[in-house]
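Apart from one protein chain that is not included, each protein chain of the complex appears where it belongs.
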Amino acid sequence: MATALGAMTHTQEDTGLWSWLTTVDHKRIGAVYTVAGFLFFLLGGFEAVMVRTQLAVPNGTVLDADRYNQFFTMHALTMIFLGVMPMGAGFFNYFIPLHVGARDVAFPRLNALSLWIFLSGGILLNSSFFLGGAPNGGWFGYAPLSSIEYAKSSGMTFYVVGLLVLGLSSLMASLNFAVTIINMRAPGMSMMRLPVFIWMVLVVAFLLILSLPVLTVGLLQLYFDRVWGTSFFSPSTGGDPILWQHIFWIFGHPEVYVLILPSMGIVSEVLPVMSKKPLFGYSAIVFAGAAIGVLGFGVWAHHMFTTGLGPVPQVVFSASTMAIGVPTGIKIFNWLGTMYGGNIRFVTATYFSVGFIALFTIGGISGVMHASPPVDGHHQDSYFVVAHIHYVLFGGAIMGIFSGFYYWFPKMSGRLLDEALGKLNFWTMFVGMNLTFFPMHFLGLAGMPRRIYTYDAGMGWDTWNMVATIGSYILAIGVLVFVVNVIKTMRKEPDAGNDPWGGATLEWAIPSPPPAHNFDVVPEVRDRDPLWYNRDHGIAPTPVPEHNHIHMPPPSYFPLIVALGVLLIAVGALSTLAIVGLGAVVSVYGIWGWALEPTD
Amino acid sequence: MAAATHEPPPHVTEHHTTTGIDNRKMMMWIFLASECLFFGALISTYLIFQGESLVGPLPHEILNIPVTSASTFVLLMSSLTMVLAVYGAQHGRLGMMKLMLLATILLGLVFLGFQAYEFTSFVHEGLGLTTNQFGSSFYVLTGFHGTHVAVGVLYLTSMLLASQRRTGLGADRALHIDLAGLYWHFVDIVWIVIFTIIYLIPH
Amino acid sequence: MTHMPQAESHGEHPPTTIREYVLIGIVLTVVTAVELWVSYSGMSFGLLVGVLMVLSAFKFAVVVAMFMHLRFENGLLWRLFSFGLILGTAIILALTALFWNDRTDIVGGVPANAAPGAAAPAKH
Partner (left out) sequence: MGGSRPGSMIAIIGSLALVGVVSFLLWMGFADSGDFAGHPMTTWVPKSDNASLVHGVYQLIFILAGAVFVGIMALTLIFSLLYRERPGGEARQFHGNSRLEVVWTLIPVLIVVAMAVPTFSTMSVTSKPAPDNALKVVAIGHQWWWEFQYPELGITTANELYLPVNRPVSVALQSSDVIHSFWVPQLSGKIDNVPGHENHLWFTPTEARAEPYLGQCAEFCGLSHANMRFRVFVASTGDFEAWAKSAAGDRTAPTADLAKAGEQQFVASGCVACHTVKGQAGAAGKIGPDLSHFAARTTLASGTLDRTPANIRKWLSNPQAVKPGVLMPNLNLSPEALDKLVAYLDGLK
C-alpha cells in the first residue's frame, strides 16, 4: 500500500515521512484517506468473516457471545465510519478541486487536520480491543444497554468518545468541502455545470453538517450518563431510552445517505463516459439527489416502528419513507436512460457501475418494503434487514467505490489497473456478494433475528447460513484479487496517459498523477461536459504562460499538533481529567501557532 | 462585505471566490447553521424532560429570574460592544476596536461569573447535575452554552492579543473581527432562546 | 444558482453610525424588559407562550439581521444559515410533538421495573 501512496502523488519532489505529515496538498491527503479507509475496510471485512464463520453452523463455537457482540459492533462501526466514509472522503479530497477547477480546497490546513483527527479516532476506537474490550452494544448503541448499568466494560465509552472524535473530523471536512464547492469553482463552472459527483458531495456535506451535531449531543449525553451519573437515557431515574433512539436516528438516517450518495455520484460519472454519451437527465438526477437529502431528514423514525410510537407518527414516517423511493427511482431510470442508445465500453469500472444499479435496486426495494409499519413488524431486527443494509451498503456504496477505484486509479497513479484481474475481481465480488446476502432474505422470512451469536438446529436456518458463509469467503477472495491487482499495477511503468477513458470532466485534461498545483492554467468551463465540449468545438487547451509562478500553500505541522491535542482530550475523556487539560493546552497552542503562521 | 467600501482589500486576487463571499465567512455561517442543530437537540432534550423529574428541586422552586435577567442584559450589551468593535475594525478606528473588544471580553466574563454564581447557588439548594431530569438537562444545556461563551472569550482575547502585535491582525483585520463577531452574536441569540424557554415561560 | 453577484445593491446598507447601533441595543433591552413583564403578568399560559415566542423571535431576528448584518449580505449566506435554523426548529417541534402523548405511557414515572421482577403494575 505504501507504494500505492507514493505513486498516487509521485510528481511531488518531497517524499519523506515529514513531508507527508505536514502536507496540505489535497491529493496527498486524499490518498492517505483512501488507503487508510481501505485498510480499515479489510479489518471490518475480517470481522465480518469471523461473524459469518461463527454463524456457519448451528451452535457454532468459533466466537463466544461477548466476542461475537464486539465483532459485529466493531464490524459496523469500522465499515461505516472508518471504511466507507473515509474512502469517500479520499475521493472527495482528491477530486473536488480537480472537478471544480481549483488548485486546492478552500482550507488546506483544515483538511490536513480532518485527516489526522480521523486517523486518531480510528486508532482510538480499535485500541479498545486491547484495553478492556471493544464496544459491544451494536452500532446504534441503544440505551439502556449502552448505559453504565448494563455495559460495565469501557467498550461503550470508547464508542462514545471514538464517534465524537470521528464526528469532529467529518464536520470539519464537510465544512471545507461545502465551501470549496460553492466558492472555488473555475470561471464558467456554474452550479448546473458541476459534475454530478460534486453535487452529491455537496449534499453529503450538508447532510453531515446538519446531522452530526445532533449525534454529538446524544453522545455527550450518553457520556454524562456513563461517566458522570446523569440519567438522560436510563429509565430507572426518569430518563428515556426512546430519546436516544430519536437522537441517534435523526443522525443515523441521513448518515446512510451519506454512505450512498458518493457512490451514486461516481456511477453518474462513469456511466456517461463509458457509454460515450451525456448523462441522461442531468438536472433530474441533481434535483433527485437534493430531494433525497432533504427528505432524508424526515424519515428517521422508520427505524423505530416497533418501539411503540403510536399510529399517527407511524403513518407520517411511513409515508415520508415510501416517498423517498420516488427520487431514487428517478435516478435509477436516468442511469438506465444513459446506457440506452450508448456504445458502452465494458471495462471493470463499468461492470461495477452496472452492478451498482442492479444490486442497489434490490436493497432499495427491500427498504421500501420495511417502510410499511405492519410489514416491518416482521422485518425489524431480523435478517431481512441485514439483507437490506448489505445490498445498499455493499451492493451500493462499496460497488460504487470500487467503480471509482477502477475509474480514477489511473488518474491517481498514472497506471491502469489490470483489466483481466479487474473482471475477476468484479465477478468474484458479485457472485460472493449475492451468495452472502441474498440468502439473508430467506433467513429473515424464516424468522431469524439479527445479532444472535448462536441458533439452534431445527429452525430451518442452517442451509442458508452455510451458503452465506461460503459466499463471504468468496467475497473475501474477491477483495484479495483487488489487492493483488493494485500491487501488480504498481510494479509496472505508468501507462495511463492523461485521459484513458475519453473523460468529460476537467481532471482528464491534466497529467496523471496531477502536478501539485493541479492546473497550469485554471480552465475556463463552457459546458457541463467541458472536455467533450472543447473536443467537439476544437478548442485547444490554453497555452501555459511562460513565467508561470504558481503559489501553493506551504506545508504545516500545526494540523498535526492540534490533532494530537484532540487525541489527548479524547484519551483524557477515557481516563483522567488531567490529560484533558493537557490536550486542551496542546490544542490551543496548535491553533494559536496555526493562526499566526504565514500562509503565503 | 462592508469593510470593502472603506479599505480596499490588498490581496484581491488571492481571495477571489466564485460567489464573492470570503471563504472564511461562508464557512462561519455554515458552521453556525450546524450549531443551530446542536442547540436544537439540547433544547429538545430540555423540553422533553420537563415534568419528568422524579424529585425536586423543580425549576419554579429554584430559578432566579431577576438575577438571570441581569446576566441576560449583560450578554445583550456584549453584543452591542461587539458590533462596535467590528465597526471600529471596519472603519480603521483601532483604538475603538480594541477598547470594545476588551469590553466584550469583560462582559462575557461577567456573564460567566453570573453563571458560576447561579450554578453554585443551585448546588447549595440541592440541585446537582444528577439530582433529577431538570438538573441534568438544565446544566447540560446552559453548561454547553457557557462553554460556547468561554470559547468566545478565548477567541476574542486572541484577537485582542493578535491586534497588539506589531503586525496587528494583518490586512484581513476587519474580516477577522467580523468573524469573531458572528460567532459571538450567535452565542447571544442562542441565549435569547434559552432565556425564553427556561426562565421566562413558567412551568 | 449561477454566478452570484458580487455585492448587495438593494439600496440598503448596514447601520453606519454608532448611534444606530446603540439605538438597536436599546430596542433589544426594552424588548427584554417587556418579556420580563409579560412573564410575570399572569396572562393565560397559551397567550403568554405565544407572546414570548414572538418577542424573542423578534430579538433573534434583529441581532441576526443588524448585528450580524445578514440582511445586507449576499443572499446565499442567508439561505445557508436558514437551512440549519429551519431544520433545528423543525426538529425541536417534531420531538416535542412526538413526546407529547408519551407522558401517559410512562409507567407512573416510577422506575417501572427498577429492580428485576419488581414490575410495578399488574400485581395479582
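Before moving on, here are some points about what is shown:
Going by the order they are written in, the chains are A, B and C; count residues from 1 in each one.
The working rule: contacts are C-beta pairs under 8 Å (C-beta built on N, C-alpha and C of every residue); 3 or more make two chains touch, one makes a residue touch a chain.
If you're wondering where the values come from, they're calculated on a predicted model, not measured in any experiment.
Note on the undisplayed chain: of the listed residues A:Gly16, A:Pro311 or A:Pro598, the one touching it is A:Pro311.
Within the complete assembly, A:Gly329 is the residue of A:Gly188, A:Gly229 or A:Gly329 that touches the hidden chain.
If you put the hidden chain back, the residue from A:Leu131, A:Ile148, A:Val227 or A:Ala446 that touches it is A:Ala446. In the full complex, subunit A contacts the hidden chain through residues 64-66, 69, 137-138, 142, 144-145, 149-150, 235-236, 239-242, 275-282, 284, 306-308, 310-311, 314-315, 318-319, 322-323, 325-326, 329-330, 332-334, 336-337, 339-346, 354, 357-358, 361-362, 365-366, 368-369, 371-378, 380-382, 438-439, 441-455, 458-460, 464.
Everything below uses one rule, namely that only the chains that are shown with their structure count from here on.
For chain pairs B-C and A-C, the one joined by more C-beta pairs in contact is B-C. The set of subunit C residues that touch two or more partner chains comprises 3, 76, 83-84, 87, 91, 95, 99, 106, 109.
Looking at subunit B, one finds that residues 18-19, 21, 26, 30, 33-35, 37, 40-41, 48, 52, 54 touch two or more other chains. Chain contact summary for the complex, subunit C toward subunit A: residues 1-3, 76, 83-84, 87, 91, 95, 98-99, 101-102, 105-106, 109, 111-112, 114. If you check the complex, the residues on subunit C that touch subunit B are 3-7, 13-14, 18, 21-22, 24-25, 28-29, 32, 35-36, 38-39, 45, 48-49, 52-53, 55-56, 59-60, 63-64, 66-69, 72-74, 76-77, 80-85, 87-89, 91-92, 95-96, 99, 103, 106, 109-110. Listing the residues of subunit A that touch subunit B in their complex gives 106-107, 171, 175-176, 178-179, 182-185, 189, 209-214, 216-218, 220-221, 224, 228-232, 237-240, 243, 247, 250, 588, 592, 595-596, 600.
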